[in-house]
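For reference, the structure I am asking about is given below.
Omission of a single protein chain aside, the complex is shown with its protein chains in their original locations.
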Amino acid sequence: MSESAYPIAIFFAAIFTNNILLSNYLGMCSFLSVSRELKTSLGLGVAVIFVMTSTSMLNWVVYYKILQPLGLEYLRFIVFIIVIAAFVQLVEMIIERVSEVLYAALGIFLPLITVNCAILGVSLFMVIREYSFVESITFGLGSGIGWFLAIMAMAGIRQKLKRARIPHGLEGAGITLIITGMMALAFMGFSGMLQIN
Amino acid sequence: MAARGKIKKTFTDPIGKNNPVFAQILGICSTLAVTNKLENTVIMSLGVIFTTTLSGVTISALRKFIPSRVRMMAETLIIASFVIIVDITLRAYMPDVWKQLGPYVGLIITNCIIMGRAEAFALNNSAGLSLIDGLSSGIGYAYVLIVIAFFRELLGTGELWGITILGDWWTNWAIMVMPPGAFFMLAIFVWVVKGVIIKEEEETAK
Partner (left out) sequence: MKQERMFSTRVYPVLFMVALTVVFISVVSGIYLTTKDRVLLNESIFQKKAVLYAAGIEFPEDDSPKIQQIYEERVTEVDGDGDQPDYFRIELPSGQTGYAVYVRGAGLWGEIVSIFGFNPDLSTFTGVEFVEQNETPGLGARITEQWYKEQFRGKSGPFELVEEGTSDAPGELDAITGASRTSEAVLKIANKAAEVAKAKVEEGDE
């Protein structure tokens, strides 16, 4: 296990200095399309936080307690995505039974999340960087919050953009990408925040 | 006659008008991540072409047997398997590139292009056509990435494929290899292409 990174540092790094979307480019597809509406961005963002943290923990257990002892690490892609898909399916079913309100708010986003590369990406990064269990939790939570921040900020900005005149060729994806670039630039200002011991 | 026309259309669509990256806006994650180096981009593109083509063909060949209930799971399993094959092969034969690509090889699975083509095309068309569609979607993805990578690596490090092209007189535009540069380059690419397409539409409308 990595002796160098501390859970709290990883948490803040995942939100600010190494934001999963602005620095690691993960979760772009749904980010670009959903950020058009503020409300749906909120719903998707919250769902992402929840799924990302949970699957990060689950996949840690599966990788280190099942795959590794059996020497089957090479199957991690299949196994991780099945874990993610199964978890999302399970959560959807539970929410549907337990709370109408919650289902109405979050339920529709869950299938979208299964193919959100950020979720799988977090699990894969966790393995590559050899995080401990606690670190995988803070990493998943931090990444989720970081993604949430990014999409909320973008949704807010795009609301304002509705009044602006945008060059024809830049409408939609083009201007969103430029704004994302500027946000990435802004977040880079955080890079002095963390100390390494 | 009609068949030949269809084949041609299946091939040209994803490369131009219906390009997965700049038209459908899919597969963005890896587009931004690997394009800071031309070498990584080319390898990644090959991996995507391989996966898109083979999974398209397989899913198409099996389409009459896949029960609709488990459709997504079956597609995911097939795609993931091909990606693992790419991963294993890279690790064995090009370990340096494998290390550099990191988790982005695994992320080919969630590359919306592949799942997108599976759902939109492979499920409804023959294996032969799906092969062409998969191939051209991959190629459409590849050339966009290669163009972006060309500029990012050249302007950002003065090198191409690790070989120094611009001499000492060139001050590296470090931003090009960093995330903001990636976003801006892709935006510019989309802008340029859309500009061309829009002009064409205006011409034909006249």
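Side notes on the structure shown:
Chains here go by letter, A and B, matching the order in which they are written, and residues are numbered from 1 within each.
The rule is simple: contacts are C-beta pairs under 8 Å (C-beta built on N, C-alpha and C of every residue); 3 or more make two chains touch, one makes a residue touch a chain.
Note that the structure is a prediction, hence the values are computed from the model and not measured.
The hidden chain makes contact, of the residues B:Leu26, B:Val57 or B:Ala74, with B:Ala74.
Residue-wise, the contact with the chain that is not shown comes from A:Ile128, picked out of A:Ile8, A:Ile66, A:Val98 or A:Ile128. Per the touch definition above, the residue from B:Leu46, B:Ile85 or B:Leu160 contacting the chain not shown is B:Ile85. Remark: the residues of chain A touching the chain excluded from display are 2-5, 13, 18, 23, 74-75, 78, 128-130, 191-192, 194, 196-197. Chain B meets the missing chain through residues 33, 36-37, 40, 62, 65-67, 69-70, 73-74, 77-78, 81, 84-85, 88-89, 91-93, 95, 100, 102, 156-157, 172, 174, 177-178.
One rule holds for everything that comes next: only the chains that are shown with their structure count from here on.
Centre-to-centre spacing of chain A and chain B amounts to 22 Å, using the average Cα coordinate of each chain.
Chain contact summary for the complex, chain A toward chain B: residues 22-29, 32-33, 74-78, 81-82, 85, 114-117, 119-121, 124-125, 128, 167-170, 172-175, 177-178, 180-182, 184-185, 188. For chain B in complex with chain A, the touching residues are 22, 25-30, 32-33, 72-73, 76-77, 80-81, 83-84, 87-88, 102-103, 106-107, 109-112, 115, 175, 178-184, 186-187, 190-195, 198.
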